[in-house]
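Reading through the structure tokens given below for one structure.
Complex shown without one protein chain; remaining protein chains in place.
Right, chain A next:
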């Protein structure tokens, strides 16, 4: 009784060892078994033969593409065992089959492929049971199919003349590998299940718990050779199909590495070799004729075999199945990324250097592919977050750092991008593009002029080494100075920066005479310092280089308006509009010019047309587009990138341009306040990026201004109200309200509005000027003088402020100073454009 019981336990123990590949224990178990006489010796022979062969292979693994070994003493021994078992024929049929399979494998190892095939012909592999058979036998069958495939590939065809037979043979080989792969996956799933049960059953026993399973040559071949052949034959459709089959099988610990590789390879193929139109999703049948396959070889697209049992695949309800090649590539890459990220070696001790490099390479390949996939779809926000995850193992790795910086930049996360770019500069100090990218961000919406200056100087200091980027460096520093000049509150500082900017632009222009930007900014800088004729010369030059540059055309129009050639200016604006019909900044200038040239009615028509254009442009923009910046913070602030592309002046201050430091602060306050205010009233449309709404508000304000010019207070008030419903706390809106009040004769109300506007934007020159005038009317001269002097400090070229200041001084009896002011005003007025030159955006 006890003997039988222990006998069956012995059998299970043997089975377990065979399943888990613990060949070293077999000999001992066989000894116990023969001692108990529960079975004949033949089974022992089979087991010993198998164990010795496996042990040999474990110690001398076969490498892919290596040549056969030939007879070895150990293998002789194996053969002796197997021949003994086979010759006597006392074994149960399934053990006989096993013995033949081991024998065939031995033949393969020794290089006798014909004999191996001969052995397989005795066993009908297809009839071996997959259902209910012990786990180790699954592995045997899988290996047998793989070995058979290998042998078939090696043994030449009997009659190579028949090409049709050849195709059949190819098909047979592929089928062998595919079956082998399927059964191997099944085996690995089963063995893992058995192991996890085993751990629990034997949990009190301290034995070797984590037995790392390895695939070995035959299973590895079985799993991979089929798709390798498909791709070699140019049959992408079936190769992709095979990849998908392997990936859909539920993963096991042993297949993890294989899955990483295959997922990445499939993603590569999806990104490199397929397109939207040639794609079919994993649950669909592949197309019959695909451009992906070479026409010469025509093999069936579907597999032509069935197995009684297949590996488990991921299943359940609501499984996500990709519908597009980028989707599938992304899914695969996200899976690979999570694994690559997890396996990335973090330790930096020298012993692990190799490991670290290997893991870094495989991870960075995954990140590159992710970049390609997400870049195609414009998902820079998500990309930047993915790359951020790579940072923990990207120490001193320039490529990953730079890619992160670029993705942050593309996602509009400027401040962080600059920080990362700094690190990139440290890693690659000789590359001039990096500091230039940083300057671009700094002089953009960040308005970090000090930092920008530093970065630009790095490029300039590179000298000749910066090559073509040297001119760009001077351009960059010129822009920084130009913006600083606008910000500066002291006249001397302003002039100094203007001079520096001018010389930088000149340098840039001489270094790169065909660059229209250099010439254009030179012209703009001259215009800002009111050297109108010189500026005209350069802007014409810029237009010769780049005939349809919108900013050059705009500057030309403004310069003409400064010379009081309003009709010519309007012509230029109309010409520009024929090329840029939806450019609002040009349209605003047009409204101003039309009021002067053709009367306010025309200007009002233009405003109406602007509203229509606005509607056609932004009604279309779908709401989900605004969600591109999926981050909450990013959604809250205006979509900067679009803002740059649209070249829109900051709504907060159309008069002094988008670039004044205080106006940026004001616009932020304004945004925040307006959001709070309008969240109380539900009517205001608040979805989507902010700037279309800014544009709309600005259109209404322009219309209001035209109405004020016509003396129509009610209409002006209505227009202002429209703008106020969008941005109730905007100083521009408040200013306009003040103007309407003034028109109605409510001086006190107007004063109140102006004061509110100034509390939001303390440097809004127009408001200061109007407030000064009101105070003048109220005979509060010294306060009026103070405010107007402040206004002149902020913008020394505002001639109407000088004029008002003159009036106040005159009223105070300071005639000498008043005369000076009037003269200045007169002089400035002669060169004053219809709108300040600084409304033209300055960006790299």
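To be clear about the criterion, a residue touches a chain if its C-beta (ideal position, glycine included) is under 8 Å from a C-beta of that chain, and two chains touch if they have at least 3 such contacts; residues count from 1.
Rule of thumb we're sticking to: contacts and distances are computed from a predicted model.
Participant: From the names "GPI transamidase component PIG-T", "Large ribosomal subunit protein uL14m", "Translin family-domain-containing protein" or "Hyccin", which one matches the UniProt record for the unseen chain?
Facilitator: "Hyccin"
Participant: Check the options A:59, A:127, A:276 or A:430 and report the residue that touches the missing chain.
Facilitator: Of the candidates A:59, A:127, A:276 or A:430, A:276 is in touch with the missing chain.
Participant: Who touches the missing chain here, A:19, A:100, A:265 or A:509?
Facilitator: From the options A:19, A:100, A:265 or A:509, the contact with the absent chain belongs to A:265.
Participant: Looking at A:93, A:316 or A:492, which residue reaches the missing chain?
Facilitator: A:316
Participant: Which one, A:83, A:433 or A:563, makes contact with the chain that was left out?
Facilitator: Here the residue in touch with the unshown chain is A:433.
Participant: Which of these touches the unseen chain: A:10, A:125, A:144 or A:215?
Facilitator: In the full complex, the listed residue that touches the missing chain is A:215.
Participant: In the complete assembly, which of A:51, A:82, A:382 or A:734 touches the absent chain?
Facilitator: A:382
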